[in-house]
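What you see is the complex with one protein chain gone and the rest in place.
On to chain A.
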Amino acid sequence: MRYLPFLIVFTLFLIEGTWYQMVVPHPLENGWMLIPRFTIVTLIICAIFRGPVLGMFYGLSIGLLYDFIYTDVLGIYMFSAAFTGYLFAFKLPQVQRSFVWILIVSMLGFSVFESLVYVLHLSIGTIHLSGEVFFYHRLLPSLGLNALLAMLLIYPMRKLMRYLKLREQSRDEAV
């Protein structure tokens, strides 16, 4: 049960690379790229409830998977995901209580992650895409897509997180 959040993140990771690729054409006809970052969004939601250290470890492991499976260059995703997971772990009651705050924080996290990956790729020369094209054709459309997903996930994830917390508390009391 404790590892359920991670299993969810991992399943989303698999979906990003398989089902999603079959459903959504790439790029869309108007040149937009809808990049699914379901893992990052979910990871940040988890981190908001469980703190920065967990965010960092989730980020490290998911980033490692990205690095190993999709690229030859190691480190880019690992660093970016761990960094975002740690940075956007706003473990504050105000944030946890509000749907809008969680949405805003996770979207901020997504943007930072995506930009970080873009800048790192650019600096080692694997891609040559201008910042403007990146911003308008990739970041903004993907932000929309991931916001949609976040809206779907925030309620069930919050429920799960609260349930896990309750379980832990009751176990502590029992001990």
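Criterion: a residue touches a chain if its C-beta (ideal position, glycine included) is under 8 Å from a C-beta of that chain, and two chains touch if they have at least 3 such contacts; residues count from 1.
To be clear about the criterion, contacts and distances are computed from a predicted model.
Visitor: Given the options "Cell shape-determining protein MreC", "Cytochrome bo(3) ubiquinol oxidase subunit 4", "NH(3)-dependent NAD(+) synthetase" or "sn-glycerol-3-phosphate transport system permease protein UgpA", say which is the protein name UniProt records for the missing chain.
Guide: Result for the unshown chain: "Cell shape-determining protein MreC".
Visitor: Where the complex has a chain not shown, which of A:74, A:152 or A:166 is the residue touching it?
Guide: A:74
Visitor: Touching the absent chain: which residues on chain A qualify?
Guide: Residues of chain A in touch with the missing chain: 14-22, 25-26, 33, 35-37, 52, 64-65, 68-76, 78-79, 82-83, 86-90, 114, 117-118, 120-121, 124, 126-129.
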